[in-house]
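Pasting in a structure now, in structure tokens, and then I'll have a few things to ask.
All protein chains of the complex are present and in place, except for one that has been dropped.
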Amino acid sequence: MAPTKSAFSIKTEHFEGPLELLIELVEKRKLLINNISLASVTDEYITHVSDMQEQSLPNTAQFIALAATLLLIKSKSLLPVLELTDEEETSIHDLEDRLRLYQIYRDISGTIVNEFGSRMMYEPEYTPPREPLFLPDDFCTLPALLEAMERTVTNLPKPTVKQVAKVRATVSLEEMMDSLRTRIEKQIKTSFFKLKQEEAEHKNVIVGFLAILELFKQGNLIITQISKFEDIEIEVDKAATPRYY
Amino acid sequence: MPLDVLVEAVLFYKATPQKVTSLQKLFGVEDGDEWRAALDRLQSRLQSGATRLIITDTELSLTTAPELGEFIETLRKSELKGDIGKAGAETLAIILYREPITRAEIDRIRGVNSSFIIRNLLVKGLISREATGNTFQFRITPELLAHLGVSKKAELPRFSEFMNAIDSFSTTPTETV
Partner (left out) sequence: MPLDVLVEAVLFYKATPQKVTSLQKLFGVEDGDEWRAALDRLQSRLQSGATRLIITDTELSLTTAPELGEFIETLRKSELKGDIGKAGAETLAIILYREPITRAEIDRIRGVNSSFIIRNLLVKGLISREATGNTFQFRITPELLAHLGVSKKAELPRFSEFMNAIDSFSTTPTETV
């Protein structure tokens, strides 16, 4: 499941939104949209997003938000005993639905690109009237036009500086992974319940948890869950040999 | 004078898209069978000639037939075409199949902010906006259909297939990413 060579080839491409990137990854593998296919493209998705993060690209926050849901799907597939909350189940279900709907619109946009401008239907050319008229109304005074100009200037689109600040404020995946790794190494043994208590924001819990999953996958952690609703115990595998649940 | 001839006269004289509601008001006609029959008559009568009637939910327009597109192109001094791009086509696809639609809904479907794209489509006259309460709703324009070479959006390739596919999602939950 390590990022393949092809993962890097798409990195240079610009994706405007997270759904666009995700559908690209799924379609590239000729997969249907379901939790299995989404789990299988998660690594590649995250590689792309961390790359976007490095370049401080706009909209990265939205990509990271979707990464959290993707990692949730992936963890469930790695760790079937994992109990998801109703809210999490819903967000996974939503993602699949939204992606399927988005896929339809993408197909439509393909036909639009093909048809656009290929069989143009033209309105008649406009020729201004020849008879000289002059019909000013109440809007044709300096004060009225000044007011209209004020309105126009107020409605000019604002430059998009704010979005950059928004990206900075969001937790980055790597930050979360790193802080978790050191914390786990220090404590040797921690539990997911404990982590959950320490993190105020639910989103951070997800990202934190998935970071653990990532470490687990790389073989640096041993994860034990006694039974379905029990706590998940996490410890660093000093020997660093891959162990799977 | 039959209604279809009168409608044709206004569209020909004005030489620009006309609001359905103001035409109906002008002729004192309701939006019913009589109106639809007149549009049908006009559409089929024009079929053998050089012009076509474009019908959207809100506007009518008279243009040259799509088969004449290349020929008219040779008469034009300036190039009009140009590419709409991936994001533009995607946004148009959503508005075509879901009009009238707010920006928030478009953003939700695309999973990304669409305000720049929407502004550009408005500037190009491919979509129009109408104020409803304190938000805007977006619709397609006759110009968009003219660019796609169809008189009605139902004539677009695979229209009903796509429409059915989208309808099956009409109960999609509203959670955002």
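Which chain is which? They are A and B, in the order written, and residues in each are numbered from 1.
Keep in mind that, in the parts below, contacts are C-beta pairs under 8 Å (C-beta built on N, C-alpha and C of every residue); 3 or more make two chains touch, one makes a residue touch a chain.
Quick caveat, the model's predicted, so the values are computed rather than measured.
Per the touch definition above, the residue from B:Ile84, B:Ile106, B:Leu148 or B:Met163 contacting the chain not shown is B:Ile84.
By the touch definition given at the top, chain B reaches the unshown chain through residues 1, 5-6, 8-10, 12-17, 45-46, 48-51, 64-65, 67-68, 71-72, 75, 77-78, 84-85, 87-88, 116-117, 119-125, 128-129, 143.
Although one chain is not displayed, chain A still touches it through residues 122, 124-129, 132-142, 144-149, 151-153, 155-157, 159.
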